[in-house]
Each structure stands twice: as C-alpha cells, then as structure tokens.
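A single protein chain has been omitted from the complex, and every remaining protein chain is retained in its original position.
Coming up: chain A.
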Amino acid sequence: MNSLIRSAARCLRSGPSVYAPVRADGRVWSAPARFLCSAADLQKDLGQMVKKDKVVVFMKGTPAQPMCGFSNAVVQILRMHGVDDYAAYNVLEDQDLRQGVKDFSNWPTIPQVYFNGEFVGGCDILLQMHQNGDLVDELKKLGIQSALLDAEKESK
C-alpha cells in the first residue's frame, strides 16, 4: 500500500526523472520528477541515470549509511581511491527502482556499479579490480586520479 502511495506521489510531480541520487559527499541532487511512471519509462530513465555521472552506484542505503555489507564494501573501495563525487541511488527507497535496475542491467543483485554508462559489476568484481590494480586504470580512463596513486608517490 505504501509503495502505491509513493508511486502515485511520484507520478504527480512533473519533469523527466523522479530519482534523486545522493551525492557521495552528502549533497542531495534533486532531479525534477517524472510525469509518467511506466516500467518502460523507468528503463528509459535508467538509461539516462547511468550516463549522467561518471560513476553511478545502485546500492542499499546511502554512502553515509549503507544498509548492506556488500554495498558498504563498494562505498569503502571508492572512498579508498578518493572517489567522492558519484551518484548513489538507494534501491531500498523504491521497489520499482530496485527491480528496474536488475532488469536494466540483467543482473540479479545489488550493489551495481556503472562507469561512464557502462555496467562494471557488483561488489565482487569491484573488489577484484581493486586488488589487481584494474580499478586504478579504469578510473584513469574516466579522468579520475586514484588517491592510491598519490599515496604511492608520497611513500617513495
């Protein structure tokens, strides 16, 4: 019942997108809300959401307060690399978003990480990329200098 009320409220707002991601640095970015709310519209919105920011994370909870150990691991890894400016969408706030992103990515679990609109994977993949050095390289391609590179330079 609550989700119906929330969906209705969402539909009454106007604009292209209803989802307000939390920036990892804590600022809430409020996008104008959507007029129509069909599943197809959500898929279209997701297509825009994943491209709007270089790093996009669909997670449980927020970067300040993750609600899942795997989501928290993603937040911690990004934090270690000094990636603070990314869009984080809390799927616990919206069941349509939660299922919608799984359909969009064709990936059954949360968290989900996107770099430049491309699906990277979940917590396991991000962790392995961090461990084998690939994450530093991928961030570089996004124009993001990993903080770990600076830390390495300082220690030399």
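Definition applied: a residue touches a chain if its C-beta (ideal position, glycine included) is under 8 Å from a C-beta of that chain, and two chains touch if they have at least 3 such contacts; residues count from 1.
Everything that follows uses one rule, which is that contacts and distances are computed from a predicted model.
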item: The complex's invisible chain, by UniProt name, from "AP-1 complex subunit gamma", "BolA-like protein 1", "Geranylgeranyl transferase type-2 subunit alpha" or "Protein FMC1 homolog"; value: "BolA-like protein 1"
item: Chain not shown: contacting residue from A:V50, A:V120 or A:I144; value: A:V120
item: Interface with the undisplayed chain - residues on chain A; value: 60-61, 64-73, 75-77, 80, 92, 95, 98, 106-109, 119-125, 127-131, 133, 148
